[in-house]
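Notes for the one structure printed next.
The complex is shown incomplete by one protein chain, all other protein chains being positioned as in the whole.
Moving on, here comes subunit A:
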Amino acid sequence: MAGSSGKSVVGRFGVHLAVLFFVALWTVPTLGILVSSLRDKDQIIASGWWTALTSSTRTEAGRLGTAADQVEKDGRFQIAGNLFEEGESRKITAFGTRSQEPTRYKAGEVADLGDGETLQVNEDGSYVYASPKAFEGERGRRVYYSASSPPKFTTQNYRTVLFSEGIGRSFLNSLTVTIPATVIPILIAAFAAYALAWMRFPGRALLIAVIIGLLVVPLQMSLIPLLKLYNGVGTFFGVPSKTYLGIWLAHTGFGLPFAIYLLRSYIAGLPREIMESARIDGASDFEIFVKIVLPLSFPVLASFAIFQFLWVWNDLLVAMVFLGTEADQIVLTAKLNALLGSRGGDWEILTTSAFVTIIVPLIVFFSLQRYFVRGLLAGSVKGG
């Protein structure tokens, strides 16, 4: 690129820095939910995800053992025990006996509680509570402590959302919607595009004009009439109005103008000689299409497939109108939207679910980026 030769070192350093800044700005949001989805759910609310690699500190309350646990030793009564359950990796940094001063004493310090009573809480949670008089009462004394836990990463969140929050089922539903809603329009559009490009029949030019005209119709125009139509068909035949077939056809309808537009311009550009020599050899249109046109059109078919796949997988509007909200039909995007309402503050559920919904598009995107970019400029006319 021009200009680079005449640039100063500072200028070039600035370019690197600026790009780094933009890259950070664009990746940090996604990184946030990826890191959070792998964190322990108590840690997510205790500290920001960017501190995931450092220990997090929380102040908590606990109870000492009761009078029943006391033993007499050297004329003093002692209650000993551990604030933590066995196997915990947390460490106590400070403790206290009043909620106003929960961290008054350092861990390991012997606190003088007055009347000769002493309390010592160690880092590992073990404590000794001693008094010259015998302890009484059924409830143990309340203590406060500040515990730091080491960074903890877990796949538990994924197990939870996939198997008990219904995300796993929604994942299957999304695949059930997306695969046919990608393949069907390709098939239908490819045949139509071939006919419009290479077969002669009356009204061809008019049809092409109508299809390009339909590109400008926003999706919103179709929703209400189709909802009415589906409800009508459902009542008339006594079948459910929200079905997978219904949404496949809807996505097919919304994707078709763009698919035909894209495929036709590509197929029309294929060399005429190949078609004609095949025809002379006695091949029918069907054979020419299947054996010659389809293989040659692979790049454009792939571009459209990726485009449509991402569009359908990421779609919320069409799914909310044409599919039910029961477990057997709700797709990932709609499920995630529902979770935002019902599990608003449970970030371990939300971040993990969000990551599950974006993982498939990300894989598709990274493995097939070449075709995606190619389809993008042509695809720009479709929009959302």
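Definition applied: contacts are C-beta pairs under 8 Å (C-beta built on N, C-alpha and C of every residue); 3 or more make two chains touch, one makes a residue touch a chain; residues count from 1.
Operating definition for what follows: contacts and distances are computed from a predicted model.
Taking the options "Extracellular solute-binding protein", "ClpA/ClpB-like protein", "Sugar ABC transporter permease" or "siroheme decarboxylase" in turn, only "Sugar ABC transporter permease" matches the UniProt protein name of the chain that is not displayed. The chain not shown here is touched by just one of A:G32, A:G65 or A:P151, and that residue is A:G32.
The residue touching the chain not shown here, chosen from A:V19, A:V110, A:A209 or A:I274, is A:V19. When the full complex is taken into account, the listed residue touching the unshown chain is A:T252, out of A:Q70, A:S149 or A:T252. Note on the undisplayed chain: of the listed residues A:T97, A:S303 or A:T351, the one touching it is A:T351.
Listed for subunit A, the residues touching the missing chain in the whole complex are 1-4, 6-7, 11-12, 15-16, 18-19, 22-23, 26-30, 32-33, 36, 44-50, 168-169, 172-173, 175-176, 179-180, 183-184, 187-189, 191-192, 194-196, 199-201, 204, 207, 210-212, 214-229, 244-245, 248-250, 252-254, 256-257, 260, 284-286, 289, 310, 313-317, 320-321, 333, 336-337, 340, 347, 350-351, 353-354, 357-358, 361-362, 364-366, 369, 373, 376-378, 380-381, 383-384.
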